[in-house]
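As structure tokens, the structure follows; a few thoughts come after it.
Of the protein chains in this complex, one is absent; all others appear in place.
Going by the order they are written in, the chains are A, B and C; count residues from 1 in each one.
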């Protein structure tokens, strides 16, 4: 679960990592009031989950109330729901810090650079020598000497280094406490006064650890569309597109492959949807989601083991009876108890296919 | 720092380990009231640090107010300051659990037995097969499977085993949180109703970790004598005996050896006192403590490196001038800057010796 | 000889009394797997499919000297179950759990590495050597997919495995040993670490790799091929070629971040190392034929 900047910074503040003074604003009026509190100049930062907010114009520096009003109106008009209004700090230098996981070495990995503010991936390509990596044993945690060594590699100034040591230790403890996939400060400002302060904050919590993390409710704001939000509430993996074919497939790998095959065949996808795994009895709900799209065909492809073919076929037939879909359905249901599935589908007047690529071609043809 | 039973049980209770209902009492009247609250029968447990309280008659089971009054009067008359008045539970079985450190294997060590209530060391000698040991990596902590395996070795009854798993995990967390040298439940009762409950509680906190443990003040009650308490406040290692020679030595090993040598020579020690290490400038305070004893001689033996001989000699001379001791002082001060020390001592009219055994013999002779 | 598991491998089942555990234990035995006993705390004395149940792995191992453990416990207990198996010296572990917390999976892999064990999974169907043995959950009764043969299969995806393997079989081949390393971002064992086993397996003539976008596992395979660690023919199928960047489509491990883990990069790496890449499942069988005919 990727958090918004303001949430990451709240957590940073709680952990003792310095962040700029800030206020939240949900309207232009709010924003003007908030800016009065933080003082000028200040920064209006759109609280959206997408990356590259700076380039997209979603972060604006403003110097006076007039500028605030103009910028805020503009941002709220762009479907931004929430602004973080932050004091602007005087910047001497920008660093980069993050903690993530190294799947090969099986360690936590701190990545740091004295040249922050840019995309770390670009820096990794263009100037890899400027990136420092520190592996941390996830059972023992970050050792002081590691933080110390890294801090002095980033800055020779003992006053800065000491602040850095503290921030590294706290950032690592956020990583550990919040079961983070990634926690990142980019940029980490060094102000003209020599203070270190987190300019941005990114925190992605591991999905598999959400049940032991408290206080994170998935509201509509975390999703790009109403449909994705609705599907998520059901626990159904769903992505919204605007093509012709609604996918209703089982298995992450197979669904992704069907997505690819449709593109190869010149078709287009209306929605990605998996109803395999724990959801293989949710055919009705899944079809309901597909039908809310403006798609021309629903394509069902499965090849399940535990997600039994007969159960899924019954689900599809049940869904058709209940929802009376207004568009054709292509079915390719295989796996455990396939023979039963075939009977069920034929009895319901469907023509079961057995080859994924054939099913994809048929769905694409039906859209023409 | 060894805690009293009631403190250990307070900590157990806080950690979720079941302990009997109890009240504290500092007088006979208190005890009677407390017993009314816990109900009868109940147990009066003297809160003293020494082991073997049961055999020493310091634990009394009482069945009615009359017995309470009699037993409490008796205990308070025996220099007991505090009683723990505890409900008596119906006992089906007694187990043993402890967590300590294995210095060879460099692990935490859980020791457990289904035959508790006895001295574990006796059991170790008489029936070693009844003792189970579980090594725990102190960085990773106790793993669930270890607690589970141990619990089912102690009891085949799943209801008991599940309680045991919880108690083991909590006991280990007490060990870790309180930097314990030893944490022990002996006996751990299994009641007739099948409930597990800590019959006793022992917790010794590592002295070197006391500065990061909060809430433990060393009051007079922790010491066997006023003198030991007074010395402890100064950070001076001190033990009270009732012989003739006051030791004022430097270094743990050397002081212990001087103690041995006095015994070999037929002398007796009035007090053990180290003023080496960080205390080597505390000669005046150390001699003051010695002079409070009814000793006949003060014996000073040192052989220091950082605890410089010249500084210690000056300290002794200074102490003599200030305190004007009423008994002879034998000095054997060697080590760094020994030549200076010799001059200082001679100038003050003392006759410095250079051989520990000679000094011991002289001190013993002076007592005759 | 199959790899990882043979018909002699003594398999212990952790979580044997659970619904999944008991169901698949039956199937594993049915296929010929040498399941020796099982573990569920508190259930000692029970029997599942004629196998004795113990309270702990230590107790089980003290009676049956197991070589491998098949773990059927929920994700949040998986780390402890793996640690318990490792503690008893078991070096081959399969864990099917889907949803193991990321940091715990890192600890699982770290522990396995430090004691020279191999943990397969989580989020996998496990491994199967058709007609020989199975640790996991495969519909081995579907002849169209699990026919015995000479093609090794390594996969990150369960559903796609049935799909692709069916194509291998349709082309006239069969499977020697199939290992699903799982779809999580941190699998216990990585593709490249399985290669020496397939290389040394006389029954495996060629290898099919079912990969997908995200991570660097396919690139590591390419590197091993370049270093001569693996020299048999390789045909790969990679899902997610057209997946939108930055969206999490498919497995948790299947996400492209910071330009790393693109399917294009993987294809390039594999091709440069002598592998061929199928653009659709049906091509896998065809390409295998070509490669083996040209050998």
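Everything below uses one rule, namely that contacts are C-beta pairs under 8 Å (C-beta built on N, C-alpha and C of every residue); 3 or more make two chains touch, one makes a residue touch a chain.
The shown structure was predicted, so the numbers you read here are calculated from the model rather than taken from an experiment.
Although it is left out of the displayed model, the omitted chain contacts the following shown chains in the full complex: A, B.
For the chain missing from the display, the contacting residue among B:85, B:108 or B:142 is B:108, taking the whole complex into account.
The residue touching the chain not shown here, chosen from B:134, B:244 or B:338, is B:338.
Only one residue from B:32, B:239, B:323 or B:348 touches the chain missing from this view: B:239.
Although one chain is not displayed, subunit B still touches it through residues 51, 101, 103-104, 106-108, 119-121, 124-125, 137-139, 176, 179, 181, 206-209, 211-212, 239, 250-257, 259-261, 263-264, 272, 276-277, 302-306, 334-336, 338, 355-357. Contact between subunit A and the unshown chain involves residues 143-146, 148-149, 152, 156, 158, 161-162.
One rule holds for everything that comes next: only the chains that are shown with their structure count from here on.
Of all chains, the one whose Cα centroid sits at the greatest distance from that of subunit A is B. Remark: subunit A and subunit B have CA centroids separated by 57 Å (rounded to whole angstrom). Looking at subunit A, one finds that residues 139 touch two or more other chains.
Taken residue by residue, subunit C touches two or more other chains at no position, since every residue touches fewer.
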